[in-house]
Structures are given as C-alpha cells and as structure tokens.
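With one protein chain held back, the other chains of the complex are shown just where they sit.
Labels run A, B and C following the written order; every chain starts at residue 1.
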Amino acid sequence: MTNQRSDDNNNPLLNSGIEYFSDEVKRSGIMNYRSTALPTWCPGCGYYGITHGLANALKNLHVNNNNLVIVSGIGCAGRYPFFVKGYGLHGIHGRALPIASGIKMVRPEFTVLAIGGDGDGLGIGGGHLPHAIRRNIDITYILFDNAIYGLTKGQASPTTPFGQYTKTTPYGNPEKPLNPILIGLAYGASFVAQGFAGFPQDLTIVFQEAIQHKGFSFVVVTTPCVTFDHANITYQRFRNIWKKIPEDHDKQNLANAMALAQDGNYYNGILFQDHRNAWHDVQQSIRKNTSITK
Amino acid sequence: MTNQRSDDNNNPLLNSGIEYFSDEVKRSGIMNYRSTALPTWCPGCGYYGITHGLANALKNLHVNNNNLVIVSGIGCAGRYPFFVKGYGLHGIHGRALPIASGIKMVRPEFTVLAIGGDGDGLGIGGGHLPHAIRRNIDITYILFDNAIYGLTKGQASPTTPFGQYTKTTPYGNPEKPLNPILIGLAYGASFVAQGFAGFPQDLTIVFQEAIQHKGFSFVVVTTPCVTFDHANITYQRFRNIWKKIPEDHDKQNLANAMALAQDGNYYNGILFQDHRNAWHDVQQSIRKNTSITK
Amino acid sequence: MIQAADDIVIKICGSAGDGSISAVEILNRAAALMGYHIMNFDAYPAEIRGFGKSVGHTRISRSVLLTTGKYTDCLVALDDVHAITELSTMSKRGVLIYDSKPPQYHQEDQAVAGFIEPGMIGYGIPLRELSTIAVRSSRSRNIVALGVLAALLHLQAEYFETAIRKRFSAKPETVIDNNINAFRLGFDYTLQNVNKYDELDFQHHVYSSNRDSIIMSGNEAAARACLDADLRLYAGYPITPATRIMEILAKELPLKGGFVVQTEDEISAAGHVVGAGFAGARSLTATSGPGICLMSEMINLAVMAEIPSVFIDSQRGGPSTGLPTKTEQSDFNIAAFGGSGDSPRPVLAPTSVPECYLLTRIAFDLAECYQTPVIILMDFFLSNRFEDIDLNQLNSNVFGRFTPQTAPLKDQPYLRFEVTDTGISPRAIPGMENMFHTVTGLEHDERGFPNYGKANHLKMTAKRHKKMETLVRDWQETGTFGPEGQLDVGFISWGSSVGAVMEAISLLNDQNIHSGGFFPRLLSPLQTSHLEVFSRRCKRIIVVEMNYTGQYANYLQVAISKRMERFTRVDAEPISSEDIVNWIIKDES
Partner (left out) sequence: MIQAADDIVIKICGSAGDGSISAVEILNRAAALMGYHIMNFDAYPAEIRGFGKSVGHTRISRSVLLTTGKYTDCLVALDDVHAITELSTMSKRGVLIYDSKPPQYHQEDQAVAGFIEPGMIGYGIPLRELSTIAVRSSRSRNIVALGVLAALLHLQAEYFETAIRKRFSAKPETVIDNNINAFRLGFDYTLQNVNKYDELDFQHHVYSSNRDSIIMSGNEAAARACLDADLRLYAGYPITPATRIMEILAKELPLKGGFVVQTEDEISAAGHVVGAGFAGARSLTATSGPGICLMSEMINLAVMAEIPSVFIDSQRGGPSTGLPTKTEQSDFNIAAFGGSGDSPRPVLAPTSVPECYLLTRIAFDLAECYQTPVIILMDFFLSNRFEDIDLNQLNSNVFGRFTPQTAPLKDQPYLRFEVTDTGISPRAIPGMENMFHTVTGLEHDERGFPNYGKANHLKMTAKRHKKMETLVRDWQETGTFGPEGQLDVGFISWGSSVGAVMEAISLLNDQNIHSGGFFPRLLSPLQTSHLEVFSRRCKRIIVVEMNYTGQYANYLQVAISKRMERFTRVDAEPISSEDIVNWIIKDES
C-alpha cells in the first residue's frame, strides 16, 4: 500500500505533460521540438524565453529531430536537453563543448547544439572554448548567461559584476567580470552573436543564423535568474538597455565588432561572422592529402 | 663494486656545477639568482636567453632570494625553477597559475613568478589564465612560447601556425593559432608585454617592469625550440621581424594595444598597463568591511 | 526502534515557501533551550524549482541522539498533497496534524486525513483560519502549528517564544508580535479543543540546561573548525553538499585575516590549496564526488611533493553527477585509491557533527605533521544534519597530538626530502633564510632534484609510505565501541552510518545479542592491530556502509583473514538502526 506512494513515482518528469501550453502555441508547430517533460526551472526564469526562441528557430529551419543532438553541462541551463524532442546528452559540468565536438566530428550530418550556463561555460569549462573556436567545428554554442550560479543557489559567476553581493561574495564580488563576447572575438570565433531572454523573437532569428552558419557559432544570451539575482540582470533593468546593432556595422570587420563589444552597450544580433573553412572541410583536405591552407 | 655505478649516482643535476659560466658572467652578480643545477635544455634553446634575462632582472631589482618563489608547470619550460636560487615548485601540467596564486595569497610579501610553456599555459592550463587575470593577483606570469610541445618531442601547440607540420599534424596543423597577447588583453589583464628570447637585454627590462607592476603581469616570450621547430620560430626568421612599440603608443589605451596585438607585427615591450587595485588591496577593503569598489 | 514517549520524530511538510524548514528551526531551538537533544535532517527538493515539496524533519529526545529516526511519530501537514507522500514513513501509532478547514480549491480525495492507516491518530486544527486571525493570511500557519505541537506534546510555550524572537530578531517588532500571536493561537486552540489520546509526551519537563549548547550542522562545524584552526586560505568551487562551508567562510574568514577565493573550477581550487600549503599556510577546500575526481591529479602532486593540504569530500550519491541531494558513502575508493601510482594519503571520516569539527581541526595538524594531503569524508547527511552540540565536546582531543617538525636553519645543503626513520623530513618553508629548495611531482632525491634511479625510487616510495605507518602509530583513537570481551556480532562502520550502528548495538545488547563496534575515524592508513584485536573478539563481523560494493569492507578484508559480512545500502537515505537490527535478528534466530 504505502509503497505506491514511494518517491520513485513522484518524479514529475515522468508523469507530467505539457498541457499547460495554450492551443495557439500548440498549433504553431514548435511543439514538434519540445519533449513532454515539464521544465524544472523557476517560474519566470529567462530560460523559458530562450527555449521558446530556440524551438521556433528549429521549427523554422525544419531541423530533422532524428539528427538533432543537444549537449549540455550542469546547471539550471544544463537541464535544457530534457525539454527538447531530439537526442540529448546532459553531460558533466563544463564539458559540453568537448562532448558536442566529439559527436559532430563523427556525425557531420547532425545538427549539434551545445548549451551551458556562464559558470559552466566560462568558469569550469572556460578552457575548452578557445579551442573549440580554433577548430571551427560546426556546432552552435548557446551560453545562457545569467551572471550567477543558479543551480547551486546563487554564487558569483565569471560574469557577475564587480562588487555584486552573492552567497560567496558577501562583501561584494572582488573580481572583474569577463566579457564573453569580447573573448569569443579574441579567440577568433567565426560567428559571434548576442541576445536577451526577454526578446524570444529576436533570439529566434539569431539562433537560425547561428545554426545555419558553417563553423563554430557562439551565441551569448543574457537571461535573468529571477530567484537569485534581484540586482543585476532583471527584466526591468535590461529590457530597455538593449540596442540595435548600428546599421552600418560590417559583420566581417573584427575590429569594429570588438569595439561594439567594449562600448558598454548590449547589442542584439550578430556582431561578427566570417566564412573560413569549418573543421570538416579542413579535414577533408587532409584526407585528400592536399594542402589544408588552400 | 658495480653498485657504485648505479644510475642513482648519474643524476647530472646532483653532481654538476655551473663552472661553464665565464668569469665575466660570474662577476656580474647574476649568479646570485642561479642555482648550481645544470639546465636540462638542448644547447641553443631559447630558454637560456630567457633565463639570462630574468636573472638579470632579479639582480637589478635586488630581489630577496628568501622571498623568491618560482612556480612552473610541466614541459621544458617547466624545469625552470630548478635553475634558480630561491624556492621553487615544479607543479603539474597547466596548473602554475592556481598554485602561484595560492602562494601569493597567503604570503603577499613574496615575489612570485609563474612559468610555463605555450602548451602548459594556453592548452591544458588555458582555463586558469582569464581568472588569474580577473583576480589581478600580484604575480608575474611568463609564458615561454615556442609554439610547440617541446618536452613531449614536437607536437602542435595552441600557438602553432595553421598548416605547420608537427608530429601530430603530419598533414599540417588544422587549427587556427591563438594570439596570447590579444586574449590577455581581452581578459582584462592589467599588464601585458612581450619579448623575444634572442634579446635577453630587452627581456630584462620587461621583466623588471612586470615584477614591479602591482597586479597580474602577463609576459609572452617568443622563443625558438631549436630541436623540434625548424620552420616557424627560428632565430634567423625572428630576429629581424621584431619592432619597437610606436613612440606614441599610450600604454593605458586598451583599444590601441589590441590593435597592435593584431596588426601582424611583433612588438618588443609593454603593450598595456593599468593601475587598478590588485587582489590584496580589494581583499583589504573586504576585511575592513568597506566598499570594495572605492 | 522502540522510542520512549519523550523521544519523538517530527516532520513538518508543506510546499516550498510554507515555512516548514523555518518552523523546524524554531522547534529545535526551543527544544535545545529546554535541554533536549535534537537531530534535524531536512529533505531537500532535488531541483531548484523542486516541484514544491519541502519537509522539515527533526527528532527531539532526552537522550543523546545517534540517528534521525526511521519512522515519523508526528507529521504536521501544511499542504495535504505533499503530506500524503510522507505518510509512508509514519510509525504505527503516529500522530497527524492536519488542517481541519482546508482551502476551497482543496480536492476531497487529496485530504491527507483520508489516507492515514488504522492505529494512527489524526488531529484536525484550523491552521489557516488561526493564521488568518494572527496575520491576515495563511502565511503563519507554520507557526500556528508550532503552538499546536507545544500544547500537544507538552512542551513549555515560553521557550518557543524565546526561539521565535531569536528567529525573527532582524525583523520589525510587529513581525515578532504577529508570530508570537500565531503561536499562542495554535497553542490555546489545542489546549481548549483537542482531546489528546496519543502517547507522545514530553511531560512539561525542562532539564537544568547548564550545557553550553549550540545547534550546528556538519558543514557549520567544519567551517568553524577552519576558523578555530587558523585557516589562512579557503579556495573552493560551489557544489552540493559542500557549498555551505564556503559560504560561511566567505563571511567569517576575512574577519579573521584569512582569505576566501571562489575559483574557476576544482582543479584551480586544489591548486590554490596546494600553493598555500607549500607557502606554509593552512589551506583547505571542500567538494563532492565530481569535484574530487577533478582534484585527483593535484592531490597526487601534494603526495609526491609532500605538501600539507586538506580536502573535504562531502559525499553524495554517485557515480558522476549522481544524486546531488542524497546521501551515500561511496567515495572511499577514490579518496584512498583515486590517484595514479602508489599514492598514500590519510583519509578521515567523522561520524557526527562534533566530529566534523574535531576531525577537520586535527586534519590540519596531520597535514603539517606528515606533510601530506589529508582527505576528510563527510556526506550529505552529515553536512546537512543539525545536532545540538555541547561546546565542551569541541575541546576534546582523543586522536593524538601531532606536531610538525621544522628544519633547523642554516643546515646547508638543506635536504627537503631527507630520509628518516619516521619517513618525515624536517620541513623548511619559503621565506626562511637560505633553505632554498624546489619541490616537484617528479620522482626526486633527498634534495628534491628529479631522479629516476632505481634505488632512489624505491627509497622514496618507501619513505612516503613510512609516513603512513608513523601516523598509524601516533593515532590514539582505537575506534572500539561497546562491551568488552567476546561478541556475538561485531560491527564495523564509518562516517555517518556509525550513529545507526551504535543505536543498533544498544538495541541488540538489550536483546542479549552481545554486540560491539569498531569505528575507525582514520579510515586509511588502517590501524591493522586494532582491527585484528577486534576481529578476534567477534563471532561474526559485519561491515555497515552506504554503498553498493562494500568499498571499505573490501579494504579491510585484505588486512585480516577472517571473512566479513556486509550490510551495504544505496538507499539515497541514511541507514536506520531498525534495518540493521532486523537483519541481524532474522539471521540469529
């Protein structure tokens, strides 16, 4: 009797549905890219907006679910693969990029997305980013940047502003934050873009471009952690400070992209893109034993 | 009898001396900063030049040997601490910065130098550099950049040029190299400089400034591996391509420094320096419970 | 186990935000003020969102407590839907306190009172209604429930009021008043309306509390030990269940002149600790399974270069990311054997909250005396359970005195790794005059220079292991527990499972099954002679631990030829004494 109430059965992921979606959403077709699992995120978390933006992008591109693989690290963001209809690997903390690269290398026909939080991608996993970028492996990396460690309940992250109070910085964060866009550019990424979780429609456009880009795409999404950050990235503060990228910005101009990355503004969209050979192209020349620099 | 010839006694470090130095060198006083151990490097290796430049800097600054601690990773470069008269920690591959930071944190009065190769510092250890820089901990990090894995006998490193042939890239290196100067700047380093192992006198000046800088100093030294690289960083090719930093360069101007880092030239000297609070200063305000942003 | 009427396990269950946890906190404090012992271990939701459920779980008793108890004697339902899932843990004659006037949207078939089994007792109290009277919302029904508990269990109300005042001391006076009012409403309502017919009864007793006691969790105890041991650097990376140690130290350590650095990953944390240790300062990091994996290479460096450093691994369910909010004792293998090569290092395991304090303190001494990394195996249960601690307990030292040896100055050429009888080389640290040396993770000679010679490698390997033998000799705690002489059943256990085994031992002895225990706090290196003596006294030996493969049992079995039995569990919950006793009795009868 009492066994039937054991906690094995109260795993919400198993029994829940996605009934909470409106008919309109269901009709839109994005449910083809959502699993039946109920997200584990707090109500109001920016990640819902990102999920919406991404599902729409996948829908618009008619991505084949069978060839869709989402790899993530650990963190609130890391839970993302469970909520997508496709194949997923919820890996270990900080290692989404090596794992995603390994998958893409052997299955070039796959659409591979790597997902991770700011702690995951710039803290513990920060050593992998420059090298995935150098390889220009054709995956899309989406950094969910809430400038906080969400899952472990509110510690400072590599993008937490200097002076901010968090659980591990009770006297204010003593470290200068990293600028993910700038370092992505400095590493030589062939595609760098950013967006805000509060603007899912804009995200959809960026994600579409990123997925279509041949090579490594680095997308930084600023997103509020409504539970552990009431001071920094909030919807109220951030909705208004986003700018359009200047009309005359040349996406192929690295110096300009770096300038935009440092001028203190948040720009919605693609800051940089070039079209050098992606990893598989280079490898193709190796196999043919022709010069790879051609 | 035969025991006396056992290989325990043939450890050259134990029995060798530094008799091979000329009287002039000995008189110069730099021997106060050299241990009696014979370097394990190949004849002609650029590391001899760096060693010379560094010993001179230590001498000129009258660094107190008792408070001198050199931390290194693994590689040919990693052997450096054994050749210095002071305290040393020959650590593990890629971890010179965390270890050196730990030392400096608890003994702020020490002169702490961290040493590592390009593989050590930008490959396996590449995840630590941005964060040591963010902390602005007052140590001097000297990257011995020979664009090759020396100790393991000639594999590609993160700075090996695209297309170069090495033991692990028999068809040419398929990855775009990192630009260490540029990424140091993008991380927000408060001191960024570079030099060439073939110009030990210039190195001495840079090292002096770096050691005196309050905060994290990042010095990239380009240095030939005469054994495993005959194509890229050779004395012949490199001696002539170095430039003086333009007279009008403002060391505090980050954008200009980034421009210099990317214009394809090699500049000898300090590209960037600012004077924000070093880690211990910030911590001091925490202890006093005063605002750290002041 | 059959508990006394004044040994009661209480759960307060509600949705996240209902205040279950803070009500239990007040309850604990009140009970401690009255001189009771408490042991509190809340259930954590697994995800951030947690799907709502939140359970405060405490046990209150006149006697010293060793476990949190397997069955719940008294369940307070702040939310019926969640409370239903807790009924399965109730004792046969358990008491349920539920809301007799649930809100409108409440579904008939989800009323918790409808699910209690025959023999159990339910008291319906209008919790929401009373709360609304006190604070105009249902928000205070957790405090109302405390009033109900006090009246029902015969606990003195005034101590609750003190505890409530303390809990809300940072809040405005009106908040305090409202809460005290809520408490009183629950208390009075119960006295006036409830016809008590259960057996739970503290009899209004208050024990002359000259105990200088404090309520602390294992994480708090470890952090406090760091502060008292003059820690200079805490370097860490957040991970459940160890994070709290860093959070406490981030606040406290700077006030004592030390530093806390949140590093970019666990490798860096371990690197900072080893660096600081090399520089002669006390340093520590705390982590859990995934983190200890990443630290393995750095710990190995500390073994080879003989650098004092302390590592806490608060274990959780494994392998991999595993069960982050569940307890397990399955990191013995990696702690003792997780390094490449022959890599000896002391592994300690506290068995209670006070021992989290004591062993963390002593770990610093060991690290310095034997010039070695030291690993402390805590676990989710120890990290997060609260116990009332007699402050005098924290001053005892039954483990031994471990004094580091400093090299005399000017003894040139200084041999950093001089081979001695004990394996310990007198130590010089950077900053000393003229004691220059470089340490390395390469094999090295006595001076510290790299040396791959055959005889040298043997000599230095033996030296590193010799230090462990010296430690075994110096370690004074024997780990022996229970009656002397021959035993029907000898238990061996470690870490957080020891409490349950101690409880089981006393229950078995009550039933004339002669039982005793061997509970090493120094898990490795092994005190072989103590184990041998103990094993000779036992008809049966049973190793109790929370893992699947019997990790510690495997380690012990190598040392003695007598075969051991294993009681191993991976239940995601602490082992209970009842389970152990039942298992034995089934066998013995």
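As a convention for this text, contacts are C-beta pairs under 8 Å (C-beta built on N, C-alpha and C of every residue); 3 or more make two chains touch, one makes a residue touch a chain.
Computed from a prediction, not measured in an experiment: that's the story for all the values here.
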item	value
Listed residues C:T243, C:N547 or C:S576, member touching the removed chain	C:N547
Candidate in contact with the missing chain, chosen from C:K53, C:R139, C:K326 or C:K467	C:K326
Contact partner of the left-out chain, one of C:V9, C:I334, C:L508 or C:I542	C:I334
Touch list for chain C against the chain that is not drawn	46, 288-290, 292-294, 296-297, 300-301, 303-305, 313, 315, 317-326, 328, 330-331, 333-334, 337-344, 440-443, 450, 452-454, 457-458, 461-462, 465, 547-549, 551, 554, 557-558, 561, 563, 570-573
Footprint left on chain A by the chain that the document does not show	6-11, 13-14, 35, 37, 65-67, 69-71, 74, 81-82, 84-92, 95, 97-107, 109-110, 127-128, 130-131, 135, 283, 286-287, 289
Sites on chain B contacted by the missing partner chain, in the whole complex	1-3, 5-7, 10, 12, 39-43, 74, 76, 79, 92-94, 123-124, 126, 149-153, 155-156, 158, 167-171, 227
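The working rule: only the chains that are shown with their structure count from here on.
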item	value
Inter-centroid spacing, chain B versus chain A (mean Cα positions, whole Å)	35
Interface hub residues of chain B, defined as touching at least two other chains	127-128, 130-131, 135, 283, 286
Shared-contact residues (touching 2 or more other chains) in chain C	254, 264-265
